[in-house]
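After the structure tokens below, expect a handful of questions from me.
The complex is shown incomplete by one protein chain, all other protein chains being positioned as in the whole.
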Amino acid sequence: MASVRSHENIELMTYSEVVEISGYVGNFKVKIRKKPRYVDASKCTGCGTCQDKCPARTASEFDLGLGQRKAIYTPFPQAVPNVPVIDTETCIHFTSGKCGACQKLCEAKAIDFEQREEVAEVEVGSIIVTTGFDSLDPSDMTQFGYGRYDNVITGIQFERMSNASGPTGGRIMLKDGSIPHRIAILHCIGSRDVNYHEYCSRVCCMYSLKFSHLLREKIPDAEIYQLYIDLRCFGKGYEEFYNRLQEEGVNFVRGKAGEITDIAESPEEEGKLIVIAEDTLVRRKRRTPVDMVVLSTALEPRADADEVARLFSISRSKDGFFLEKHPKLDPVATTTDGIFVAGCCQGPKDIPDTVAQASAAAARVIAMIDKGVVAIESAISVIDEDLCCGCKTCVSICPYTAISFDEEKQVSVINEALCKGCGTCAATCPSGAITSRHFTTEQIVAQIEGAMV
Amino acid sequence: MERKIGVYVCHCGANIAGTVDVEQVVEFARSLPSVVVARDYKFMCSDPGQELIKNDIREYGLNRIVVASCSPRLHEPTFRRVLASADLNPYFLEMANIREQCSWVIEDREAATEKAKAMVSAAVRRVFHHDALEKKEAPMNPCTLVVGAGIAGIQAALEIADSGKRVYLVEREPSIGGNMARLDKTFPTLDCSA
Amino acid sequence: MSFEPKIVGFLCNWCAYAGADLAGTSRKKYAPNVRVVRVMCSGRVEPGFILKAFQQGADGVLVCG
Amino acid sequence: MVSNLKTSSFVDEISAIPGGEGVRNCIQCGTCTASCPNADKMDHTPSELIAMARAGMKNEVLSSNAMWYCLSCYLCTVRCPRGIKQTDLMHALECLAVREGLSHGRTLTPAMYRSFNDFVYSLGSLPEMGFMTWFYMLTNPLRAIRMLPVAIRLFRHGRLNVKARRLTPQGTDQLRAILDKAESLGGVS
Partner (left out) sequence: MKQYAYFPGCSASEGGAKAYGRSALAVSKVLDIELVEIEDWNCCGSTPYSSFEELASFCLSARNLALAEGMGLDIVTPCSSCYVILSRTNAYLKQYPHLKAQVAEALAAGGLEYHGTTKVRHLLDVFVNDIGYDAIGAAVKRSLEGLKVAPYYGCQLVRPRFGFDHPENPQSMDRLITSLGGEPVDFPMKARCCGGSLIISEEDLVLGLIGKILNSALDRGAECLITPCPLCQTNLDAYQNQANKKLHSSFDLPILFFTQLMGVAFGLSEEELGLRSCIVPAEKALAKYL
């Protein structure tokens, strides 16, 4: 991560969003909205005093509510860039006009409450979209009690807990601060499930196994249960990892949990969470009392995937992820020339696959840059100046603003680089002056005739 | 100029031939006006398939080509290159999509074959009117935009930047790292994720 | 024999046509009655095309985009 | 133990009944069993029943008591990750068991259902009192004694009607005609 910040060829724009794209392959114009951090990045030294002294706290999004952050914050200690932002909804200065502690205490004078949003414009030849995934929120699956039982957590929350720089300093603990001794990890929560996502999220088996291993390391006497449907350990070194865990004494139960309850039916179950599942290999319904349950939740498309897809003119597959041009032959390109996808925005995948796909996208881009030119569509519209009556209908109707009006000649003119050949102008032109090349009226009429034999 | 049309019907293994009576379609194509030659082949997009078309263009002096196979969204560029390599304008091609929109969506063999015939007939009529179009080029801007700075974005940005090209890396959150930054050790090597 | 309508469909290359391809790759089944004409945008469809389709004996015309 | 398993025909038979088609889609995750309030009482768990059906074990499946313990609470159905209508599948197995004469499980439920149906067929409506009396007569009149306190309480609170609701003669004829026709058409398939 640090190498990104220091790289001379990378201009990093964090806390920023693409808002508009125009142009075409080889020549895109992109507008990027830079949200105000209220901290001048050129002055900030990253000393952290502001964060220490800020009196306003809220739940940390980055830690999925497990920890807290200040109103002026960096999401995590190793953040790049190491420049905090102010959350105006929590900040006392922004909500009531008082406080301003950070401004008073900042020696570098970097706090700037007056900072405004900026829009930058850049020109690029190609675009790689790597907007990632969301982790499914299991609140709707009330049978698992997420949100109702304190010690039912999601996989990504477990990651934060387990992370040495996370909210618990790497300690696995229950809500009351005590150490869990029996833990169940439930696979396929929201994956392989027609009620949520039909697809397999591909990473859950392995991260669930990893959790078992980390638990063993941190709580040596922990009793761990993995409730799975199928273990899909397909990657290089993955099956071996599974075998290792079997030796470490993890309990594997082949069955998906049906529900979690806190209603005890025996003294052993008092005060525990009871996971109810069928052990399908022995054909018994089984109640397993545990202290903590980890839900291995599905990876799903970002909540705003639809807007992003529209912004970049890319399609989405049935599962909602961005659609590659061809699943086997062109897995990084999209149907829009010059726009590529990589990582989990295209579908759930693990780190090795993500890195591979990102490298592939980079290679495609570098090859295009090397070639130096891009072929542009020849099948575009042309205007017969002699027939054009200058009504300007086409100018207003063109969705790509590729048509302008030549006031001198009193005729419409098409910018060949901008025209995408949609043919809307040709269909609309009242004087029949526009021809849509390769989709001429003659050709389409002939096709209709041929089709109706 | 007299139109000499060649029609090439692909089996796509059993993908098309399993549902569409390919030979019947070829027979039908031969009966269409201006069609000089019509053939079928196992995989039209394969090297021998492409050779077949090239040879016919030379031998019969074909000047319009219809390929009845998969979606033009998939292989139109492939077959356009075939025409170009046989010195024919690549726009003298029309494809009939008898796989995605015919053999894969219809179960009844007779109905599928009838639809394939109609699609070939439409393509033949259409290609008759095709004009030569010239290829155009535009300059390629050497800068790249990468949207999202998780593992994928960081990896792609670094590789492009390492090759000496400029990259704009845009991230919505205050820090780069994405979901990856949340993770502890990652399998199977259990090394740190940052 | 029951009535089998002939339908001409004008499909936009970027959405509806791609959708029809997707139906194929997903092996969905539908009636064989539609004849597809690919256009680069449903905006390309002139009223004349629709009339032409009816003139050629179509029972229905579908414009999708 | 090695058995000679013929799979396809029994699966086809189940699949032909509305709701039964799900038998092919099961991934044996056991969610149905885990969700079933009565799974403990069944000689085979709901998911095992599907596995057995797919293995062609027709006799074993249809003589199981499992489906007769189904409460039609539909928890399995809404939770099934494969969208199998497990409750309806249980009904389908019950119907097949009845058709094959294998429904004499170790539970009284088939007999109870039968007396219910007899009343509905003849009256078009269900007189609860008559139905329960008839059921105990058919099975074990002694059990009725145990039920007496409940019956007395219901009666005291005006909840046991001696007189049954009846359809009009035309309505009864119409309903009979429909049900007779349905019977002559056989099961759904």
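Letters A, B, C and D mark the chains in the order given here, with residues in each chain numbered from 1 onward.
Here, contacts are C-beta pairs under 8 Å (C-beta built on N, C-alpha and C of every residue); 3 or more make two chains touch, one makes a residue touch a chain.
From a predicted model like this one, the values you see are computed outputs, not experimental measurements.
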Neighbouring shown chains of the undisplayed chain, as defined at the top: A, D
Listed residues D:His44, D:Lys58 or D:Lys85, member touching the removed chain: D:Lys85
Hidden partner chain, residues of chain D it touches: 17-19, 37-38, 41, 67, 69, 71-75, 77-78, 85, 87-88, 91-92, 94-95, 98, 107-109, 111-114, 116-117, 120, 124-128, 132, 135, 146, 149-150, 153-154, 157-161, 163-165, 167-168, 170-171, 174-175, 177-183, 185-189
Touching residues on chain A - with respect to the absent chain: 140, 142-143, 261-263
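Operating definition for what follows: only the chains that are shown with their structure count from here on.
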Between chain A and chain B, centroid-to-centroid distance (C-alpha), Å: 29
Separation of chain B from chain D, taking each centre as the mean of its C-alpha atoms, in whole Å: 55
Length of the line joining the C-alpha centres of chain C and chain D, rounded to whole Å: 48
Overlap residues in chain A, where contacts from two or more other chains coincide: 335, 379, 444, 447-449, 451-452
Multi-partner residues of chain B (at least 2 other chains): 73, 118-119, 122
Parts of chain A lying in touch with chain C, wherever the complex brings them together: 315, 317-318, 335, 379, 397, 399, 420-424, 426-428, 436, 439, 441, 444-445, 447-449, 451-452
Chain B-facing residues of chain A, complex: 1, 3-4, 7-18, 24, 26-28, 30, 32, 37, 62, 73-76, 78-81, 83-85, 122-133, 135, 156, 159-160, 162-164, 166, 170, 206-207, 209-210, 213-214, 235-238, 240-241, 312, 326, 329, 335, 342-345, 351, 354-355, 357-359, 361-363, 365-366, 368-369, 371-379, 416-417, 437-438, 440, 442-444, 446-453
Chain A-touching residues of chain B, taken from the complex the two chains share: 73-74, 91, 117-119, 121-126, 128-131, 133-190, 193-194
